[in-house]
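A single protein chain has been removed from this complex, and every other one stays in its place.
Chains here go by letter, A and B, matching the order in which they are written, and residues are numbered from 1 within each.
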Amino acid sequence: MLLKNLLEHIGLEPGRLHFSWISSAEAAKFVEVANEVNQVVEELGPARFLVKRKARVA
Amino acid sequence: MLHYTEKIREIAGRLLKQGVVDVFIGYRKGSVPMMNNPLLIRDPGSTDLLYWDSNCALNLCNYLTGRKDRIGIVATGCVSRNIVTHIVENQISRSQLYVVGIPCTGMISHRAVIRAVGGREIIEFEEQGERFLVRGRDFEEIFEKNDFLQSNCAVCRYPNPVLYDEMLGERVPGYEGDDVYRDVEKVEQMSSEDRRGFFSRMISRCIRCYACRDACPLCYCPTCFVDESRPQWVGKSIDPVDTMTFHLLRAFHCAGRCTDCGACERACPMGIPVRQFTKKLNKDVQELFSWEAGLGLEQRPPLDVYRQDDYDGFIR
Partner (left out) sequence: MITFKLNGREVQGEEGEYILEVAERYGVEIPTLCHHKALEPAGACRLCTVELFDGRRTRFVTACNYPIWEGMEVYTDTDEVRRGRKLIVELLLARCPEVPIIRRLAEDYGIEEPRFKKDEDDCILCGLCTRICERMGNGAISLAGRGVGLKVTTPFEIQSDLCMACGACVSVCPTGHIKLEEITKHTVKPIPSEYDMGLRGRKPIYVPYAQAVPNTPVIDRDTCMHFRTGECKICVQSCSAGAIDHAQQDEAIELRVGAIILAPGFQAFDPGRYEAYGYAENPNIVTSMEFERLLSASGPTMGHLVRPSDGKEPRRIAWVQCVGSRDVHRCDNAYCSSVCCMYAVKQAVIAKEHAGGELDCAIFYMDMRTHGKDFERYYNDARDKHGVRFIRSRIPAIETVKETGELLVPYVNEKERVVEERFDLVVLSVGLETAAEVVELAKKLGVQLTEGRFCKTDPFRPVATSREGIFVCGAFQGPKDIPQSVIEAGSAAAEAGALLSEGRNSLTLTREEPQERDCRGERLRVGVFVCRCGINIAGVVDVEAVRDYAASLPHVEYVADNLYTCSQDTQESLTEVIKEKNLNRIVVAACTPKTHEALFQETMANAGLNKYLFEMANIRNQDSWVHQEDPEAATAKAKDLVRMAVAKVTLLEPLREAELEVNQKALVVGGGVAGMTAARALSAQGYEVCLVERAQSLGGQARNLYRMWTGENIQERLEELIEAVQGDENIRVHLETELGNVEGFVGNFRTTLICRGKEEVVEHGIAVIATGAQELKPKEYLYGEDSRVVTHLELDRMFMNDESALRGIKRAVFIQCVGSREPERPYCSRVCCTHSIESALHLKELNPDMDVYILYRDIRTYGEREYLYRKARLAGILFIPFSLERKPRVSLGQGALKIDIWDPLLCQDIVMNSDLLVLAAAIVPYGDQKLARMFKVPLNEDGFFVEAHAKLGPSEFATDGVYLCGMAHYPKPIDESVAQAQAAVSRAVTLLARQKIKTSGTVAEVNPLYCSSCGVCVEVCPYKAPTMREQGPFAGKAEVNPVLCKGCGICVASCRSGAMSLKGFGNDQIMAMIAHM
């Protein structure tokens, strides 16, 4: 929670970071969470924040 | 706070003479005004070097880590809280310590003073009770100390040592307002985009000198993650993403342990308010775990323990 708050505090879009606890027996939940995260991230589009660009060589 | 100087000298002399401690840690007057240096003395005859005024903002707890001898140390509220954290985290044992407690009325922000005199060179500083005087080559000004406190001191709730063997004076009142985290809240109210801009601009000046880390008593790992090369957790360049990563990780390593002593911010040569990272964590830790670091020897910081009732609303 602290990490999530801190990251979002410094400007990470909410929805970029998810936490979930899924046991190996919870296949249905895994699918559900994966789909949901996927959907949220797709809506957010490609990440720009905290993504290191490759150094450009002149 | 000038009057503590004599008492400190006297106690240090006594402790060293009686052999209660092997070394005494305090401050000496800095060669540059408003920049007092840490001082370690073993010779009871050298106690005159010890000095105290409102410029003793470097955290002396830094010099305790891993020591095996008996130590006398002067400690304000925040330093004493760091000593507590040090004891809890096995960095020093209580029995090695003789803590000389100082009820603290706050430290002066040298940067604010320099700004107030328009950046002219200050060659002399003199504390006069609630006021202080600064003198340059061609000027002299007197300021109210309360107007020039470090921002962490201005809202300090624990100015009195939480752990000591001897107190140098009467306890002083702590800050009682409920707006301790007003600066953090201001940032919180910004949009995600604005916050991103705020922090990115803030660290754009960073030269990756790691002075903030070195000044911090919590940073005592034998090998710091920034120096690790296998794997390299964070790039060593001043790429904005690397710099942000450094600040994030440094702050996060202090989560639940930071006493907001302000040493990091004071040490920063570029004047970056790096406490903006740690203070957000302090605020959240207090809200989520009702925890403030270094107040007692009985409990470990919240991130060191797991309890069934820990907040888990963010996990789905």
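Operating definition for what follows: contacts are C-beta pairs under 8 Å (C-beta built on N, C-alpha and C of every residue); 3 or more make two chains touch, one makes a residue touch a chain.
Computed from a predicted model, the values in this text were never measured in an experiment.
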Problem set entry | Options B:S54, B:Q91, B:S109 or B:T259, residue touching the unrepresented chain | B:Q91
Exercise. Which of B:H110, B:K145, B:R196 or B:H253 touches the chain that is not shown?
Worked result: B:H253
Seminar exercise, completed: Among the options B:I142, B:I207 or B:C221, the absent chain makes contact with B:C221
For this session: Spell out, residue by residue, where the missing chain touches chain B.
Result: 89-91, 220-223, 225, 228, 230-231, 253, 300, 303-306
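What we mean here is this: only the chains that are shown with their structure count from here on.
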For this session: Please report how many Å separate the Cα centroid of chain A from that of chain B, as a whole number.
Result: 34
Seminar exercise, completed: Touching chain A in the complex, chain B uses residues 187-188, 192-193, 195-200, 235, 239, 241-242, 244-245, 248, 251-252, 255-256, 277, 280-281, 284-285, 288, 303, 311, 313-316
Problem set entry | Residue ranges of chain A touching chain B (in the complex, touch as defined) | 1-14, 18-21, 33, 49-53, 55
